[in-house]
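All protein chains of the complex are present and in place, except for one that has been dropped.
In order of appearance the chains are A, B and C, and numbering begins at 1 in each one.
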């Protein structure tokens, strides 16, 4: 970390700053230039914040050399992390295909859909039981009953289950009933929730906040890992920009950026980025060739009657078509889609 | 609500759509143009979402006439809402001056500061007990002990207390120990938290999410009000844009926009928008003449040794200077700053 | 076009509005609801702006059904446009591979590089002669000498030449000396320049403005086409967002959106989006599978000594490697890369 000192700093002020830095456990490398003094900190700066120094009157710039995240950082963990998701490997050369309805609506449809998805090539099943909705007057999800239904579908197909947890109060149900706990975009910086997830060892699918930088996203993963849970999977789902032709702007560059900075897998959700059906196939293909470790796609048997997000769901037939392209591209990328385990009844 | 039907819609599809709309309790006004059909919905559309119709293949546009929020909407509540905050009125012509440290650090400093703030003209006291921090390695707040200290400061000065609640698990402590529950920017769409707040009758200071539109912000207020709690105060604290010269971009236009759309008060927090000390006085003044119903400003006796956010704190002396300008401008706006009640010991 | 009238509109005001609309040549469809009046315009609304009506006191919403662009609109031109670029077809199933240095530096290097690029599979040559630089103190390009050098390279390789025109004063040189005139992101709404280009029949590569919506981009193409020049190729090169990990955010969704709205080709420039070398290969591949009609990539023989943008250039060897992947993916997309014509000396 490098600190720029203002022109008008008095020597006594610089001294105080240097002493405080040393008291915090760092070695100091001081360089007095013609115009100004620069102070280098030597030591593990991942545990101090830029603002710990910006608050001094005489500091007008703080530049980080070492990233503020450590456990999520590829520099300290060169190999790709591979995460076991209910018996399906995700990460490295293992590609995740997660599909399912936005909201779970009833048992029969969910089971029937899960069978179609598995046959088409999905290796995990998504489904919303608790739904974050912009309006208090919209359908809020079936709750625990939704989790039960997802488990029936898992029993029938073997597909591990991914579902979103909105608050700490349902953590026990999720640990018991799902294979991957999804953290939604709106909760990416719900730090209380992240801490609770860090206490478990469940895989977490961490969606990127609508306006979160990649660094903030890495820091949210760090929250979970700091608690002891290393099973984090990033999910890019579009960011908010000035463009209104699409619901969000899919930040496809985030895929190789995350893979350079971190050893954790990253999957792409084209459904929430696009917000409209016709963009999904091209964007799903695009994500594979960008190097993503997986996809999350919304599928519904009858999008026009879906209880939520019907406008961005594929039909099972469209999903099956798409998977033919995806299979080819995944193979070209030297990755494989591991099948879900068969459950013995 | 007006729905545009695609060119290639078959009459049977239009019929189905119309029937479904009628089944949902609306009257339909259908207009068949040369090129396309347009369907108008007549009835209370505040409880349906645009996506409830966008999911149909034959729908390529949904335009709202009626806003999707009702209780927060000025159209149904013409007069300004005035909210009682521990004996201090906020809203209409009543101006809130809320000041205090980013984090509560200890009892002596907090009480001493509260006295200075009161004397300088503040009528409410802010202080963080639970802190949302980007890094898991940063100071996370004193927790309940922080709330206790704030209450001691209240006993000494009469200043009602504002503090941030990060999760539903501490709701009882907050209802008991604070006068205004603050919802932070990162939790503006933590819908579980909003619902719990709706069950109380505590005033809520609802900060705008970093990338939340004004409409989403109004919808989050609607969540709280839908539960029965009408005591919501908006707080503009800057939005995230491409500009990096400041921490956030203060959306000063949000003040008159909110006041046109809603009857609820809106205050401005220049500290978090600017992220740097020198901008705060001009921005605080600017907020008053923009018509805001109050200010929230971070003040610390010794910013260079603050445990968090020191770079954006005023000193008590700077705050006192600023208040001289604020008092004049508030008077020019025909508003008054009601003093905090004296507490009888 | 649909116009919402405010609640408090007087009948005489509505009459005046209706008369003015009719005077502008439209048929009016008026619908008086319980709560408000809605006015539909029937006729060609591509030549009126939303603001032509928003300026009325009694208008509080204007919703467009018909897009404000006509010549660029796929609805009026269903088939893909295929543009002849100095003998190379671009558009439909014809894929453009445009490569070359950011700035032209000297004849020998430019010719040598062009030969390598052609051999690796490029079918057009890019090179900057006039350079838009943020700082007045940076290298501003060789000017006309740069165009001359590009032509020497063309004579040697047959590769048609793409170069950026910054102002109307050099239009004659460009018409004579280049095959595709590039309009840079900063000039996308330099309407004087667009009008002059509309007077020529040169192909134009229209880069997207850093913060331009897709609709504004289509309108800029419309400016060129309104003058009579239909040879417009869009180029997505990243938009400005809050994210700073990359120079710009590549809006990969713009590819299928443009292709749905317009019949014109769209190519992708990953170099300017990424601003850093390591992202280019994955993003180039991603663009092909997203359905793009071509790529523009910066290549330099010695990026560390490039006079501009060295940090985002591939070496010829890296470009050659990349082209092996691109060739495969282009074929999978059922597209072909037409070779540049051989020039007879």
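The rule is short, and it goes like this: a residue touches a chain if its C-beta (ideal position, glycine included) is under 8 Å from a C-beta of that chain, and two chains touch if they have at least 3 such contacts.
Values in this document were obtained by computation on a predicted structure and should not be read as measured data.
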Of C:39, C:162 or C:219, the residue in touch with the unshown chain: C:219
Option touching the unshown chain, where C:7, C:27 or C:57 are the choices: C:57
Chain not shown, touching residues in subunit B: 211, 213-215, 239, 241-246, 249-257, 260, 273-274, 278-279, 282-283, 285-291, 328-329, 332
Contact footprint on subunit A, counting only the chain that is left out: 2, 4, 29, 31, 33-36, 38, 40, 42, 61, 63, 65, 211, 240-242, 244
For subunit C, the residues touching the chain missing from this view: 46-49, 51, 54-57, 68, 132-138, 166-169, 186-187, 189-195, 210-211, 216, 219, 222-223, 226-227, 240, 276, 303-304, 306, 308-311, 313
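Methods note: only the chains that are shown with their structure count from here on.
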Distance-to-centre winner among chains (Cα means, whole assembly as reference): A
Rotation angle superposing subunit A onto its copy subunit B by C-alpha atoms, nearest 5 degrees: 180
Reference subunit C; chain at largest CA-centroid distance: B
Separation of subunit B from subunit C, taking each centre as the mean of its C-alpha atoms, in whole Å: 41
CA centroid of subunit A to CA centroid of subunit B, Å: 27
Computed distance of Cα centres, subunit C from subunit A, in Å: 32
Residue numbers of subunit B (touch at least two other chains): 211, 240
